Each structure stands twice: as structure tokens, then as C-alpha cells.
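Entry: subunit A
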Amino acid sequence: MVNSTLNLVWLIPLFPLIGFLLNGIFGRRLGDKAVGIIGSGVMFFSFIVSGYLLLNYLGLHQTGAEFHTTLFNWISVADLQLSVSFQVDSLSLMMVVMITGVAFLIHVYSIGYMNGDEGFARFFAYMNLFSFMMLILVLSDNYILMFLGWEGVGLCSYLLIGFWYEDDENASAGKKAFIVNRIGDFGFLLGALLIFVTFGSFQYSEIFSQLEGYSVGNGTVTAITLLLFVGAIGKSAQLPLYVWLPDAMAGPTPVSALIHAATMVTAGVYMVARSSFLYVLAPASMTVIAVVGAATALFAASIALTQNDIKKVLAYSTISQLGYMFLALGVGAFSAGMFHLLTHAFFKGLMFLAAGSVMHALANEQDMRFMGGLRKKIPKTFITFLIGALAISGIPGLSGFFSKDELLWQVYSSPAGGIWLWLVGAVTAGLTAFYMFRLIFLTFYGEARWKPDTIAHESPNKMTLPLIILALLSVIGGYVGVPALLGGENRIHHYLEANLAKLPDDFTTHQSHLMEFTLMGISVLIAMAGIFLAYVFYVKRKELPDLLAAKFKRAYNLSFNKFYVDELYDYLFVQRLITISKWLWNIFDVRLVDGLVNGAGQLIMVSGRRLKKVQSGLVSGYALSLFLGSLMMIGYYFFR
Partner candidate 1 sequence: MIDFQIVPADFYLLLPEMVLSVGAMLLLFLELFLKGNKTVQQWTAFAIFVVALSLLLSQESSGATGFGMMVRSDLFGQFISAVVLIGGGLTVLLGKEYLVSREWHRGEYYSLLLFASVGMLFMVRGLDLLVIFLGLELLSISLYILVGYFRDRLFSNEAALKYLLLGAFASGFLLYGIAYTYGSYGTTNLNEIRTMGSPESMTFHWIGLSLILVGFSFKVALVPFHMWLPDVYQGAPTPVTGFMATTTKAAAFAAMLRILFYGFPADIAEWMPLFWFLSAVTMTVGNVIALQQSNLKRMLAYSAIAHAGYLMIGVTVGTETGAAGMLFYLLGYLFMNIGAFAVVQYFEGKDETRLDFESYAGLAKKHPLISLAMTLFMFALAGFPLTVGFTGKFYIFTTAINQGFVWLIVIAVLNSLISVYYYLRVVIYMYMKPLEEEIEFSPMELPAKVALTVCVYAVLHLGVLPGNFITLAREAVSAIF
Partner candidate 2 sequence: MLGEYLPLFFLGVIVFGLIAVMLFLVRLLQPKRRSETDLEPYESGTTPTSFARTRFSVKFFIIAIIFIIFDIEVVFMYPWAVVFKELLNIGTFIFIEMLTFLGILVVGLIYVWKMGALEWD
């Protein structure tokens, strides 16, 4: 379908691209002020266009309408058609509005946060580039353009993690993010190629229109969906590839907020939801997703309990919440997963920014053991942070409550879900409430444990204003999805479901309202209990945590050391790879040119000997390999 207004969709990624080019090329000459205005201004324009398109789309009253806009044909030969084209539908519009809105706020925040940084222009250029790539990712109407965005956001994330490059830790964090994401990309790319082999196209609508011929449980579709999910695991930091995300916290805080909480890490969720028509045909993949999601949610939450670094807590919390979203996708509750993605973007983005504001106040202190008592010093930050924490804990009335409740309810009632998965979700909710309020109490309550010479001060308006707006969104953001049980219409569900696949059997109607109400009550109670427990532990009886840690030393150490996964991976994979590479090198590359590494002086000394070697030993070794290769070629004929 074509719609002249919605055809303007190309403007949305165009603005950040312009921002990237301006800031990237002229950044240094423009001065910080202009850079900041350009950087956030382009995001604002993008947001306006996105919002305008969303209103237009809603005004059409055509549920499930899809609009395609082709910019140009990328590759167009007989057997391979690939175009740069966008798809506008409920899913992409929701993502676009969320991304541009949150990104705009974070850009504004960054003007204050990055103030005076040497690489101010570079930072904004990268952030704009990231936004561009992210928008391409969600707007694309085929897997290859999505892959471009997918790679692009990965690259920008990589560049932004290593932003403060003087730090060696940052460089190696970038490296780990890089390697893990490669594994994910491997899955994604193979999945996309397999899709092409199977369906002869990369375009979503063309692929999905062919699905009628495939029965549920089809082997190829299962393989495709599993491969794509490997991609999602890497990008969205799920077990077992989550290790890069906590390390990625080494980057500047706005980066963590934008990339590692609100947008990029949710790309995997988006991709699975986008491919939902494929996934409903592969129950086995769905089960894998649900189990991985549930396991990740619980696992990451249990690590977050003991971390002392404020950003690490938030990072593990993000992993855990992403696990939630995958849990929802895995049981077929695609719209609930997307709803949680939306609200999570608000409150997690908010909390990261607020954490940045705390660090700003305390001269970049990240360790919560050196915080405390900040409630009165930085009230705006405190209140907004508190709202975020309440929202993620699922306190009724806030956005997190609606999305989490909807999600858990569907997990329970779906035929693919059940009571056990629900239980994992509920326990995770309790843990979430606990560690979040542990963070709140350690940071804002109690006595000040700041390092000497710290003067805590509230952040400038540029930083607090985005906090306030995001806090507002964290409060009201959930009202787009008030469930019928509470007298709402669950608008977002109806909005999204037309563009998402459904499980064959509509499970939501089967269960009684009483059950829904009971479960809702239980999850709220669990969250309250978590908050209360945190209050007892970290405000009332502060000796308790240490006592418990001493008592359950082993469990505590496991959690504190993140279950030793990093060490395990290093031993299992990194060391092996190095060994193999060295081994191959020794076989195939006799190290002739040591001299070059050792310097020219030595070179001349050994050159005589070396030239002799050339005539006697090494070249004949090369020739021998040539000869053996030829024997192999000829031998192939005889032993074929």
C-alpha cells in the first residue's frame, strides 16, 4: 500500500544522518554549543516526523496496514532483488517514536553530561550515527537492510564503549562486546541466508506470504528461527552471550542509557517480534526462547543482588528485563513483550540517566559503597530515580506494573507457558524490587560515605529536565495498555497485534478473571516484599547483609563473582583460539621475518645468515609444500 504522508518515512533516518555528517565533518570547527544543538535538534525533528506519522497511521483506522516505501534498488539482478525500502506499520512506528523520543532526551542530557569533554563533537557524531542505524534497523522491510542497521548499531556501540580510549579497560570491554556480537551476527546472517534459500526473498512481507505452505514444526523454519534467535541472543545480551553488556558499562552513561538499555539491546526482541510469523511455526524455537528468557531473567537478577557498581546493577537489571521480554515472546505473547520493551525503555533509560546524574554529583564515583545520603543533596535526581525504581518493581499505577503484569499473565495463561515459567517471572520480580531498592537505599539513604573532598551538587537543568520527562513517561507510559480487568482496553495490544502473529489458539480468553486478579495480587505482593526486605536490610538493620553474606558465603561469592562466567569463557574459548591460531601460524608461516620485528639493526647483522638460509632451508620448505600440494591435486584424481 502507498500513502503519501507515510512515504515521508525516509525523513526519520535522514535527520540523524545529517547530524552525523555535520558533527563528524565540521564538529571541531562548530564549537560545542552548536554541536549539541545540531546533535539533539536532528533527533527532535526526527521525533516530530515520527509522531506525525504515528498520528496519521492511527488516523487511518486500518489495523494491520503495512506501507512500503522503496528508496532505491540496491541490488537488482535476475535472481537477486534487494532494495533499500522501509516498512511502516504499527510495530515499526512504535519503535521509531520510542527511539527518536528517548534518543532526543538522552542527546539533550548529554549536552550537560559531556560538557567540556575533549571529544564532544565526536561523541555527538557517533550518537547521531547510532540513531540513524537504529532507525534503519527498525524501519527496514527486509532482513538485509536490517542487517545493515544491526551491524551499524553494533559498530557504534563499539565505538562509544571505547569512547574514553585512554582507559585500557574500555578497550578490552569493547573487544569482548565485539567478539560476542560476532557470534550473534553469525547466527543472524546464516538465518537470513537460509531464509533466502528457502523463500527466495529477504523481504518480510514476501516471506510471510509464503508461509501458508509450511506446517507447524517445519524443520527449515525451526532452523531459521533458531539461527535468528542466536543473533538476538548476542544483540540482546541473553544467556550465554550476555557477558559483554556489563562490561559495556565502561562507556559514558548516556551511551549506556540509549544503547545498552533503551534501544540497541532491544533490537533482538524487535527482530523476533518482527519475525513472529516464522516463530509461530516453530514451537521448538519458541520453547527455547522462553526458557532462555526465563533463565536469563532469573540468573541476571541474582547477580544484580550483590553488585556494588551502580551501573553494573542497572546492566544486570537490563539483562534480566530483556529476559522477561524474551520470555513473553517465547510463549507467544508478542505484543506483551513489545509493550514491556516500550515501558522498559522509559524507566531504564531514566534510571541510567539518573545514575549518571549521581555520578556527576560525586565526581564520577560508581561504587555504591561510597555513596549514601544523597536524598537531600540531589532531590530531583532522587525523586526521578525513585519513580524509575518503583516502575520497574511493578508498583500499581506506574508503567512497569501494566507491562509486567500483562506479560506475566500471558506467560501463565499461554499454552506455551505455564505456572513454572510464571513462577520464575514472579521470583525475578521480587529480586528486581529488592536489588533496585537496595540501590536506592545505598545511594540516597543512610550516612554519606563519599570520598573526601567531594561536594555533591545537583546536575544542571539540561540533565534534570530529561530525567523529569522520562519519569513522567515512566508513570503514564503504561496507560496505553491498561488491561480489561482494570477497566482498560489494552490499546497497545490491539494496536500491535494486527502486525504480529498469533498462536493458533487464542489463549487469553480461556482463563478466569479471578485467576488473573489473584496472580496480579501475588506479583504486587512479591514486589512489595522485595522492597520491604531491602528496607530492612539496608536502612533498618545494616548489619544483616554482611551477616547473611558470611553465612551463605558460597552463594554470595557466586553471585558477587558473576558465577565466574567470564573466567570460564576465557579459559574455554579465548585461550583455545589463541592456541589454534599460533599453531596454524607455526605450520603455515615459518617465522622468517623475525628480524623486522626486532628492528633494522639486528636485521643487517643476521642478514648474511638469513640469505644463506633462503638458499638452503626455507625456500625448499615452501617448494616442498607446493610439491605436496600438487601431489594432492593429482592424487585426488586417483583416489577420487
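With respect to how the candidates were assembled, all candidates are chains of the complex that A comes from, given by their letters.
Quick note on the criterion: a residue touches a chain if its C-beta (ideal position, glycine included) is under 8 Å from a C-beta of that chain, and two chains touch if they have at least 3 such contacts; residues count from 1.
Quick caveat, the model's predicted, so the values are computed rather than measured.
Chemist: Need the partner of subunit A in this complex, chosen from 1 or 2. Which is it?
Modeler: 1
Chemist: Can you name the residues of subunit A that touch candidate 1 in the complex?
Modeler: Answer in residue numbers: 72-80, 144, 147-148, 151-152, 155, 158-159, 162, 165-166, 171, 174, 178-179, 182, 185-186, 189-190, 193-194, 196-197, 580-582, 584-585, 588-589, 592-593, 596-597, 600, 603-604, 607, 610-611, 614, 619, 621-623, 625-626, 628-630, 632-634, 636-637, 640.
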